[in-house]
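I am attaching a structure below and will ask some questions about it afterwards.
All protein chains of the complex are present and in place, except for one that has been dropped.
After this line comes subunit A, so read on.
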């Protein structure tokens, strides 16, 4: 990959032509220096363009293919779209709405993904915010040790807790799910409960740590003033801390949302894999296994599965980056 790195890295300034000329007039410099600067920045521009194109093409190809008729996808490359034109929405109709038992029936799994992600995110967020507040603003000596311990839990790979947690769930949670099904028959016996809980359990250490960073930054005066006015911890938490920490909550929520939405491992183990519960990633992985060559279905299905996180990503990108930076640099 070093072939894309030019020998001369333009760390200082890479300006557009007009600006560069303008700058050259203001700054003393020979013509040769100016040309050299332009050249190096051109190498960098080309290199970054190449990287950008390589990074986009796979997704672009998928998107184009998902709108092509099955016959054309099977026989011609998507890049020949102008020689072999064809456009259809049928692939999407098939994967989303067809009720035939042989179709992917993604609609159902899409609803599951939304349901899982909604509460998987919310539970983590609420409990993490409560814990983060306590860690930051209620002082006890041993609490700091507990906080370090919770932080350290991040080094436990998910894999280490899967087997025992599944055993715990099948002994303790299963009867509860059955009971739920008995009193409200419309709720299937395989329901979202294990997935919600598992995602919250696995997401909490990081969530507590990140939110703690923000919540402990709230000025002490604000909280002391509220205490003097007789506010209880519950009131401070709801009326002061939560509103002030909203940007942090938002950025972590996006994080957790994308993480839960894109998860496959937790779903495979705790969902049971039925249409009642399994998320769209699990269905997609299944389709790859059973219908690896039916690209008209796979491309459309893949695009359905990535479109919601992409919308979230593009519209809330700023918060997402903020969360990322906070998490990585304060750690």
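As a working rule, a residue touches a chain if its C-beta (ideal position, glycine included) is under 8 Å from a C-beta of that chain, and two chains touch if they have at least 3 such contacts; residues count from 1.
Criterion: contacts and distances are computed from a predicted model.
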Given "Glutamate synthase (NADPH), homotetrameric", "ABC-type transport system periplasmic component", "Xanthine dehydrogenase family protein subunit M" or "ABC transporter permease", the protein name in the UniProt record of the chain not shown would be "ABC transporter permease"
Only one of A:67, A:92 or A:202 touches the unshown chain, namely A:202
